[in-house]
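Just one protein chain is left out here, and the rest sit where they should.
Showing chain A:
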Amino acid sequence: MEWRRVILTRQHERNKKQCDAFVGLIQAHNKLFESAEGHHLANAKLTVELEQLKKENLELMVKLEAGGGSGQGDKNMAQKLLSLQEELTDFHKRKGENSQEIIDLNKAVQEKEKELVAKEQKILELETSIKQLNEANENMEQNLIEATTANQVLGDEQQALQLAFTSLECKFRKLQEENNDLVSRWMALKSRDADKMNAENDKVLEQKNLKMQKELAEAAREQVNITAPTGDNMGALGTPTACSFVVTVPSRAINTLEAHDGEVNAVRWSPSGKIFATGGSDRKVKLWQAIGSKCEAKGVLTGSNAAVMSVEFNMEETLLLAASNDFACRIWSLPALRLQHTLTGHSAKVLAAKFLGEPNKVVSGSHDRTLKLWDLRSKNCIKTLFAGSMCNDLMTSDTYGSTIVSGHFNKKLMFWDPRVDTCRQEILMEGQITSLDFSPDGMVLLSCTRDDAISLIDLRSNQVMKTLRADGFHLGCDWSRAVFSPDGEYVMAGSGDGTIFIWNVMKTKVEKILQQHKHPVTACSWSITGSSLLSCDKQRTVVLWADF
């Protein structure tokens, strides 16, 4: 390890020799070098400054000399000064004038500016008025366009009407000719008839005379005692069956049925009151027979593809008609329970379907805003009546057989003659119409409206005769059905809270409130026997009400 020390000392020696000897020297040199450098710079700066000062000095000298030279021409200068002063005063004067002019001009400018502002304001006003006028013009043009289009439309319509009118005129003329022809023929026939009648009359008179003569002759021969007859013949026709039953208002629910899955939309006693049918959301129509307090299922009618909305028997109880939400009506034959007809053609759900008085005719009312008449023999739609609003219920007048009444969403009752295309009469009600029913004598129409009122309309005057309302009576749906009792003394309807209200028509008062349903009541039916009631609700249940 000696060599380490040796190396270190040699290095130190090297440094002593090469380094230490020069460090101080070189540092001093560097210091001097830098200071010399600094002095150099300072010197250069000073030289430049000196140059500048010299230059300045020179300039000053030149100036001084020039000043000294001017001192000699004093007189001249005084003269010059005088003339200059004069000039100066002249200038001052002119300056005053100029400033006056300037003031005048400024005033003029101000006036002009005022004018300008006024003009601008005017321009602004005019612009606004132009804008208004433009707008008015635009409006006018718009109006003109509208008027022109309206005019066009009216013109078109007028043309169409003209065409229709000419064709109708043509028809009318033909009919008149035909009429004339018929009248003349009829007249001829009449006259022939009259002749015949006269001849016959003559004959009869003759015979009578002959007989009289004979009788007189006989009478003259014998004396007879004659007893006078006591009365004249009674009319064979009387008011139909309805009054022959005793109508009672039951107060007990004697049976509660779970008839369908889901809503029960329709319930209906058969005309004989022996069986009844129910229709529900489960797409089925079920037939039941009420024996005492029991209800026996008689059959299930399937075939509907959607909820059944109304059911209806024909008078002979051989057919059952059901309207369905699948846009169709179906007819089953009753003893056989076979689907006989499917009447398709509506383009929306069918809310009501009824047999027309004539055999084999059916009318249906749908949400597609039409009523359709169907012929069961040809299985065709024979007529479409355009009602213009969704039909909620319809009735056919049995007594007249040909009048249809429909109740609509647009609060209108419409009266139709199936032979004519157009509505015969309209009555505007207070609310959307949910159901219709005729009184047994066919003189009063019941209409149940969505404003929770039941209106009775006298069909002779077509005026609302009575309105039945009750606290707590609120309709549960758009097709809540209300009915008359078989004698027309009572009206029965179910409320949205499940209560059933029975009104006395004569007294215009609620006769009875029946509570059994727990859900909104959709429909009810009064048996022809007068003492059994049926009602159904939105939650499967059908209740039979009776007093025995």
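Quick note on the criterion: a contact is a pair of C-beta atoms (placed from the backbone, for glycine too) under 8 Å apart; a residue touches a chain by one contact, two chains touch by 3 or more; residues count from 1.
In this text, contacts and distances are computed from a predicted model.
Visitor: Out of "Autophagy protein 5", "superoxide dismutase", "Enhancer of polycomb-like protein" or "PRELI/MSF1 domain-containing protein", what name does the UniProt record list for the absent chain?
Guide: "Autophagy protein 5"
Visitor: Take the complete complex as the reference. Which residues in chain A touch the chain that isn't displayed?
Guide: 3-4, 6-8, 10-15, 17-19, 21-23, 25-27, 29-30, 33, 36
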